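Have a look at this one.
Of the protein chains in this complex, one is absent; all others appear in place.
By letter and in written order, the chains are A and B; residue numbering begins at 1 in each of them.
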Amino acid sequence: MTEVVAGPRRHVRLRATKEFFSRLFERVGAWVGVAALAFFLILAAIPGPIVGPLETAATASGDFLTPPDSQHILGTDEVGRDVLNVVVHGARISLTIALIATVISLIVGTTVGITSGYYGGRVDVWLMRLTDFFFIVPSFVLALVIAPVFVEVIGRGREVLGFRTSLFVIVVVIGLTSWAFVARLIRSQTLSLRERPFVDRARVAGSSDLSIMIRHVLPNLVPQIAANGALVVAGAIYTETALSFIGLGDPVQPSWGTLLSLAQQAGAASAGAWWYLGAPGACVLTVSLAFVLLGNALDDTFNPRRRAIP
Amino acid sequence: MNKLPVQRRDVIKAILLATTAPWVMQSKGAFASSCDNIVRLGATYSPDSMNPFATWSSFWPTVFTYDYLVAVDAQRHSDRKGFAKEWSVADDNLTWTFKIWPGMKWSDGKSATARDAAFTYNYLRDSIGKPDELNAGWNSVDDGLKNVKSIIALDDETLQIVTKEPTRWPLDNTILIVPEHIWEDISYADARSTFRNDPPLVGTGPMIVSEFQQGQFVRLTPNPYFRNGQPETAGLILHHFDTADPIAQGLKSGALAFGLGLTAAQWADLSKDPNIQVGESRIEQRNWLAFNCASGQGEGSTKALQDPAFRDAIGYAIDQKTIVERAFRRHADPGVGLVYPAASDYYSDLSDIRRHFDLAEAGRRLDAAGYRDTNGDGVREDKEGKRFQLELIAGTRGGNLQIPIAAVQLIAGWLGQIGIPVSVTQLEPGALSARAAAPAKGGGGWDLLVSNDWGSPAPASLLRLGNRALIGGQNQSYWINDNFNQILSEVQVTIDLKKSQELVDQAARLIYTEAPYIMLCYPFLLQAHRKDCFEGWGTEDFIWSYFPVDRLRSK
Partner (left out) sequence: MATCGQGGRTSRRIGGIVLRAIVTLLMVAILNFILFRVIPGDPAGLLLDGSRSAVTSEQIEAQRERWGLDRPLIPDQVLDYLSATAKGDLGYSFKFRGQRVSDLLLDRLPATIALVGVAQIIAISAGVMLGIYAGWRRGGAVDTIATGGSLALYATPSFWLGMVLVVVFSTKLGWLPGYGAYSPGADTGSLAWLADYLRHLVLPASTVALGIMGQYVLVARAAMSDVVAEDYMVTARAKGLTSGQMLLRHAFRNAMLPVVTLVTLNLGYVVAGAITVETVFAWPGIGSLTVGALNARDYPVLQGVFLLLGTSIVFANLIADLAYGLLDPRVTQ
């Protein structure tokens, strides 16, 4: 029975997807967003071939804080490193942190949202109280308090899952503090999906709650998850930048936020070294704007009546 | 109801006007660059309490308000004195007599006598061994104080210190003399923690702290009873900031007259300004690379760290000149031994035993010591056959000048080139003191530590890095050597300068050869002052005492 239905259904889905993308790319925002993201993802994927290995003080070639010229098109930093080099390598760290944190956030948010919406009742009440808390308290403030404690507990210097501890902590903390927004949205969607006939049918057919949630409810939530995922990434980039800026980053594996923090420590602002401040900041701005545009476009396409950003 | 929007519009108009008003005022700052005879200083460290028994971080401004008995400056400069006018030691080298300035007064008008000095020392001394021992701040119990037999005021103008062994401590100590009539009722528990010593303070120095705004500024007013006469300026405001940017900016705009702790970039930028005189001064700070020499509890990832031959070989892989040039932009002296050039009585460049930078030589020495790369993967193995992978932690204690991360990167780079990979972790002050604590207190486990300390020119301070009694405190390598401690205890009971120079040199050579530390550099303190309002800025040693705030005057 299922096999018979599977063919046409897949076909329908494929067509719907195609249609979705064609509608999506009618929007300028989507194009701009995707183009900017593709650009930065390439930088992050292969920084080596583009600008060579990450320069350190030992391999730095330039003079100190020189303005952009033909040799260093984005100038140099306070130890003579090429700013272009460190910014491109920073792309990798910043994007990795933001994307993994987003995945964590989406997983937690979706799980809480579906569970809450599907079961309702007391589960819903308690999960939503928890969500309220994380929703109301800004993730940056929460991360600010949790991150140092996390670092103390986990210890430093080691590598956890291939990350240096301090980066790992930032990933986890951002992930764990930014899911509430997703959870609320998913819950409200689940509430309405729960009442749909196909859920009843599955229940009558004897599917377990878990399998209903995963096989029937979740696939219908993918568009929301995607649209909001893009916004969560933008938020994660902001939180990462801000946390690193106030000194929770790792100066050895510099992200854009850490570079800004290093620039501030070196006195770049009062010495007028605009290139050193400008380059990482412009990158953060571009990437997070790209995600916002993409998220908006996705959301508009999926649900033209509601705007994700007011 | 229908009228509301109109009213609202008016309100918004008013708000807009109010918020744009500041833009309209483009006059120069109301206070900036007007010479109003108040000296404005900016610095990057932040006092937390005005109680010198409770904190290390209020050296400035308390040093403007309180006097040492003698200490560093009074021995170096005849025109700078402390609480004592003259001093002498008896032939037994044990009994010191200090003549206190006759008729000196505290800033509240009460007489300042030898009894106050005796009180301060005995206050500290009597706390020794008590649960609330006074060891939490600038005025702390130290070894010298434990060597004291008695401290008494013979009369108002005469203080007598008798020590158990001969020592220069009575001259060298940097304890700030506080008034008995303020401190006599303060319990030790309060003195080491919650007593804040709220302004206005009562002191004998030229400038008295009269207002303290946490995280913002300290205001000082001239002491009318200062023994050399009330200072000519109308007062002093010490601003503290988290970064040096505001200082550089303040100097440029004229909002600050003097700034301390500038970065190299700002220093270079300010030196182009015709109104500003930049300067750099040698200080008693040394930046070093320490090996974790502990064995057993708290030891590092390899036994090689405990082998002097291994540490010696690493010493050939550190290029102090490059560190000074690249990481400090030449604002430092290259590191040699324990003694910093600022302690000019004791400094030696150790030229006959000095290691020179030579990566090939470092490799040869590692080979000879048995740390070879036997399997040819580019990484050496230790004697147990384990690949080297060292953990380097780096950080700066609060109040000291930062070590640029570039210095750490350079070191990691060189070690990597000789087949010893290093992973670097940067720590903030709180975490640093936890990890670098004594192994018995949960510290240790790291391999290499790049950090620094800021001492005094006294031998005990010069040699403290190797003092076994200070493990986890100032001895950050956990290195223990009986000969070294023998020399140290001899120095502490030596008064003759020549003799103590010889002893310090011996100790410095011993620790240099054993190499628990590789000195990286002795950084300069970068400062700048504006030329327009005040004159009388000195050029040397303005970090140890109230100098030059007692002699600045308007131009």
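Basically, a residue touches a chain if its C-beta (ideal position, glycine included) is under 8 Å from a C-beta of that chain, and two chains touch if they have at least 3 such contacts.
Note that the coordinates shown come from a computational prediction; the quantities given were computed from them, not determined experimentally.
Colleague: Out of A:35, A:73 or A:149, which is the one that touches the chain we can't see?
Modeller: Only one listed residue reaches the unshown chain, and that is A:149.
Colleague: Taking the entire complex into account, which one of B:73, B:180 or B:245 touches the absent chain?
Modeller: The missing chain is touched by B:245.
Colleague: Of B:202, B:237, B:293 or B:488, which one is in contact with the hidden chain?
Modeller: Checking the options B:202, B:237, B:293 or B:488, the one contacting the hidden chain is B:237.
Colleague: Of the residues B:55, B:204, B:223 or B:287, I need the one that contacts the missing chain.
Modeller: B:55
Colleague: Determine which one of A:193, A:234 or A:252 touches the chain that has been left out.
Modeller: For the chain that is not drawn, the touching residue is A:234.
Colleague: On chain B, what residues meet the omitted chain?
Modeller: Chain B touches the missing chain through residues 2, 5, 8-9, 12, 15-16, 19, 21-23, 25-26, 29-32, 38, 40, 42, 46, 48-49, 51, 54-56, 131-133, 135-137, 140-142, 189-190, 192-196, 213-217, 219, 235, 237, 239, 241-243, 245-246, 249-250, 252-253, 255-256, 398, 428-431, 433-434, 441-442, 473-474.
Colleague: Which positions on chain A touch the chain that was left off?
Modeller: Touching the missing chain: residues 129-130, 132-133, 136-138, 140-142, 144-146, 148-149, 152-153, 234, 238, 241-242, 245-248, 257, 260, 263-264, 269-272, 274, 277-278, 281, 284-285, 288-289, 291-293, 296, 307, 309-310.
As a convention for this text, only the chains that are shown with their structure count from here on.
Colleague: Please work out the Cα centroid separation of chain A and chain B, and write it as a whole number of Å.
Modeller: 43
Colleague: Quick one: which bits of chain A touch chain B in the complex? Just the residue numbers, please.
Modeller: For chain A paired with chain B, touching residues are 56-60, 64-65, 78-80, 151-152, 156-157, 164-166, 247, 250-252, 262, 264-273.
Colleague: Sort out for me which residues of chain B touch chain A in the complex.
Modeller: 243-246, 248-249, 252, 262-266, 268-269, 326-327, 329, 391, 393, 402, 404-407, 409-410, 412-414, 423-428, 431, 446
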